[in-house]
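Excluded from the complex is one protein chain; the other protein chains are retained at their positions.
Right, chain A next:
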Amino acid sequence: MDDNLILAVEGLKKSFGKFEALKDVNLTLHPGEVLGFIGPNGAGKSTTIRVILGLIKASGGSAKVFGQDAWHDSVAIHRDLAYVPGDVYLWPNLTGGQTIDLLLHMSGQQHTPVVDQLIDAFKLDTSKKNRTYSKGNRQKVALIAAFSTDVSLYIFDEPTSGLDPLNELIFQQRVKQLKDAGKSVLLSSHILSEVEKMCDTISIIREGKVIETGSLESMQHLTRNAVTVKTVKTMADLQQLAGVYQLQFKNDQQTAAEFSVDSDQIGTVMSTLAQKQILQIKTTPPTLEDLFLRYYHSDDTQKAGE
């Protein structure tokens, strides 16, 4: 195995009693990479992260962080890792500021000016007791502590679910800074736009299985571009072309059409269209929503593809 991998999860399984939460999870995270880990609620994102953190023990497969076993070497691994859980719960009797300092101390960090900058950026009133904070404010406490921590790996589990758009933007900027500094990030989310903006690689999990991994571009071959086109000559022969679906003509001359096309067939289709003298063309690349729809209705593919 490649020793340089930050994270290597192979064939991971986890059962709670009879319930199989994770069936086959595979993840790899290279140094300096931002890995998006997406899937719907209950797909197993948090369970996977909890195995990686050594909080729960895998029932099968392996999870390695920095080349070390996530369960046995958890203490050593935690020296070089920062984590923000999806639901942040904090000791009710501490103030936000005390909590941040505590978390920093526990990870062997100092309260530097960077911490104060972060507190300012996220606009957190650190004199309030944790019990009076909203979900978003508790999340800010954990985020400030994590971003102030100088480690190699950052794990965020749906970190922005309680943040407003302004704070979400600050979060995205900070993740970008981490990436620029050569840090590795694992970011779980079901907010697709977030993952699209920040991640180099994406792994999609569904019902305890990672069903697809790759860069956003490499995944696009799996789906179809939507094409709207107007030509001078008729496009009647498009129907015979491979990789063209849902063809609809918008006029009787068959010179205006809408259809979808497999990404790997787009070259052939384009050259055919070129012969028809294109007047106007618009192609839309698939969004992650499209990917999602395709995978999460895979038992009902036809419907999703339409």
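Remarks
Rule of thumb we're sticking to: a contact is a pair of C-beta atoms (placed from the backbone, for glycine too) under 8 Å apart; a residue touches a chain by one contact, two chains touch by 3 or more; residues count from 1.
In this text, contacts and distances are computed from a predicted model.
The listed options are "Response regulator receiver domain-containing protein", "Glycolate oxidase iron-sulfur subunit", "Peptidase S16 lon domain protein" or "ABC transporter permease", and the UniProt record of the chain not shown names that protein "ABC transporter permease". Between the chain not shown and the residues A:142, A:178, A:199 or A:219, the one that touches is A:142. Although one chain is not drawn, the whole complex shows that of A:93, A:240 or A:271 it is A:93 that touches it.
Only one of the listed residues, A:9, A:22, A:35 or A:53, touches the absent chain: A:53.
For chain A, the residues in touch with the chain missing from this view are 50, 53-57, 74-76, 78-79, 81-83, 85, 87-95, 97-98, 100-103, 105-108, 111, 126-129, 131-132, 142, 145.
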